[in-house]
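Removed from the display is one protein chain of the complex; every other protein chain stays in position.
A and B label the chains in the order they appear, each numbered from 1.
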Amino acid sequence: MLRPRIIPCLLVHKRGLVKTVNFKSHKYVGDPINAVRIFNEKQVDELMVLDIDATVEDREPDYQMIENLAAECRMPLCYGGGVKSAIQAQRIFSLGVEKIAFSSAIVEKPELVSELADQVGSQSVVAVLDVKKKLLGGYEVFTKNGRHSAKVKPVELIKKFSALGAGEIVINSIDNDGMMKGYDLNLIELCRASTDLPMTVLGGAGSLDHIGELIHRYGIIGAAAGSLFVFKGTYRAVLINYPTPIQKRELLLKHMQPADPLLHAGS
Amino acid sequence: MFLQVFRPTIIYKRRDLEITNHMSGNIQLVKSKGPFFHGDPRYRMCAKTIMDTSDPEIVFDKDGISDYYHNFQQSILPNWHTDDRGSQELQRQAELIRADGKKRDFDCIMGLSGGLDSSFAAYVAKEIMGLRPLIFHVDAGWNTQQAVGNVEKIVNGLGLDLFTEVVNWEEMKDVHRAFLKSQIADQDLPQDAVFFSGLYKFARKNKIRYVLTGANYSTECCREPEAWGAYPGLDLTLFMDIHKQFGSIPLKTMPLVDILQYKLVYRYIYGMRIFRPLNFLPYIKTDAETLLKDKFGWEPFKHKHHESRFTRFYEDYWMPRKFGYEKRRAHFSSLILTGQMTRDEALVRISKPEMDEQFLKQEFEYVATKLNFSVDELQAIFEGKNKTYHDYKNKRYLIGIGARAMAKLGLERRLFR
Partner (left out) sequence: MIGIIDYGLGNIKAFVNIYKKLDVGLSVVSAKKDLEGITKVILPGVGAFDHAMTQFSNSGMREAVEELVLGGNAPLIGICVGMQMLARDSEEGKLPGLGWIDGNVRKIDTSRLGSATRLPHMGWNDVVRRRESPILKSFETTSEFYFLHSFCFHSDSPENVVATASYGNDFAAIISKGNIYGIQCHPEKSHHSGIAILRNFAEI
C-alpha cells in the first residue's frame, strides 16, 4: 500500500543547521552534510533542506552545498531557499535534487508557478506557505522567515498555485514551529480541503503520535518535522533520530483508518 | 575515543623497567630504537602480543617478549580485581557518588559515544551501581548512524537523560584542516580535545563532582604508544600553535580545557573525580556486546572507535598508510593480554584493513568533501612529509613531569612512556 511520507526538515543558517522556535531563536544543531548522511542511513522517506538565509540575503542558492548534500541522498531531496527562476531550478536539478521548494518568489509572483511547471515539470515544483494566525482569527501567509506579511490567505494561494500547476503544497505553521505540541490541525483542515494536490505539513510535531494523529485524519499526507527528528528529551539534546522501518509500519497500522480504501485497494 | 583522553597519566618507563627487572630476575631488556616496520631486518614483534617495533620505544626481553606483556603481568594484573573485591569497591564508590548527588537531578555525568565501552559503562552505572547518571554526548560532526542510534537506544533503554554539546562545525573543520596540514600523526587530537573539554566544562559549570568513564583495562590495557599519535591529553600550547600556523578562523565557541588546567585546577581545586566502573567487574567484550544487543537493540561496531567516521578513517587508512602505525595492534594486544583473542586471530585480523578498499576510497572522498578539501588537496597532504609534535610548540615536558608525579603516587598503572 502507498504510505504517508514522514519527512525530516532541516534549516540551513550561516552554513550550519539550526532549529527555530516560531521562526526565531536559532539553536545550532550541527553540520548539514553529516546530518543528511545519517538521515540517509536511517532511510528516511524524503528529506527537505531549506536555506533560510538565501532569500533574506538576496543571494543565489549555495550550489556547492546542494551538490554535496544531494550526493548523500538515496531518497527524494527537496531543496528550498533563494530560488527565483527556472534557470536556477534547472541548475539545482542537475546537482541531483528532485524537488524545489518555492516560497517568496511565487508568493510575490504566482505566475512563476506555471512558468516553472512548463519548464521543469509540475512534479518538481513544491509551493511552501509559511502561515501565521491572525490576531482576530483566520490565517495569513508570510515570507522572508516570517518577517514579511503577504497579506493573503493560505487557502486563496493554494487554489491559485494548484491551478497554475504546482506539484505539491507544503503548509508550514509559524505559530507551532519548534513548539513540539502537535500540528495545527485547523489550519491543515482548511488547506487540505482546498486542493487535491499532494500535501505536506510542517510545524509542531513533537512525537510520533502527533504524526499518527495526522495520518489518522488524512491517510496519505506528508508529515514533516524539524525538532522531532533532531532533539531528544527534556534537555532538547541534539540527537538525530527517525523511526525505524518497523516502528514506521507499526505507526501506520495503529493510525491508518481501517476504512481507508487505500488499505484494501488492489489484490 | 572518550577513552583515549581519560587514560590520564603515565607510568614512567624506568620505573616500569625496574619493576620488570625486579620481578623477572635475570632478563635482559633491549630497546628497539625504532621505529622499524615490516620488511626491515631490524623489525621485531612481541612474542606474546602483536606489538612491534613500529613503536620506537618498545623493549624486548631475551625471549622476545615486550614490555607491554610484562607491564600487564606485573603492574596491571595484580591491581585489577573483578571478583568480590571489585564488586565491593564498586558499591562503595556507588554510595559515595549517590551521596554527592543527593541534591541534584543526577548523581554523576558520563560521556557516551555510542561505542561499546561507554555504552556498557552507562549500563553498569545505572543497573549495577544504581546511579542516576546524566549522559553527555559531544557531537563533533562525524557521528555515524550507528553511533547516534546506539546513544538513542542506551538512553531510551536505561531511561536516562541526555545532554548534547554540538561543536560548531566551521570551527571544528578549521581545526581538522589545520591539524592535517601540520602533518603530525596525532590527528584525533581535535576530536579528543572537544570530547573531554566539553564534558569537563559542563561538569564544572553544573558543579558535578563525579565523572564516570568507560576507560578500562579489559580492552585497553595495552596502551597506544605515544609515537602513534596518542599525545597524552589536550596540550593547548601545541593545539594553538598548529591552529595559529594553519587555521583560518578564530575558535570562539569550541570547548578547550588544557590538560594541566584539568589535572590541577579541576581535580585539586574543584575536586572533580574520575571513576572507571568497568575495572571493577568482569568486562568481556563479546558478552557486553551480546547483553547490550539483547537488552537494548544496541548494534556492535566492526571495530573499536568506529563510532566516529573520522576516527574510523584515520585509524584504518590515514595512520597505517601514511605513518605505518596500526592502532589496532594495541587494541588487539589488549584483547590478547586479557584472554579475549588469540595472537593468531589478531595476526589474521590485522593483515588487512577493517573496511574494504572501495569503502575506504569513498571515505577518503567524503572526508575531503566534508573538510572542504578537493580530493587532490587531501591526497597532497597525505603524500606530504610526516612531522611530529616536536616540530611545534608544546609542553610535553611539563606534562611528563606531572605524569611522573602521578605514577609515583600509584595513580596510573598502564605503560606510559
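Odds and ends about this structure:
By definition in this document, a residue touches a chain if its C-beta (ideal position, glycine included) is under 8 Å from a C-beta of that chain, and two chains touch if they have at least 3 such contacts.
Here the structure is a predicted model, which is why all the values come from computation and not from measurement.
Against the chain not shown here, chain A presents residues 1-5, 40, 43, 45-46, 70-71, 73-76, 93-98, 121, 123-124, 167-168, 196-198, 219-220, 222, 260-262, 265-267.
One rule holds in what follows: only the chains that are shown with their structure count from here on.
Those residues of chain B whose C-beta lies close enough to touch chain A in the complex are 137, 139, 141-145, 148-149, 151-152, 155, 161-164, 166, 168-170, 172-173, 309, 366, 369-370. By the touch rule above, chain A contacts chain B in their complex via residues 15-16, 28-31, 33-34, 37-38, 41-42, 68, 71, 232-235, 237-241.
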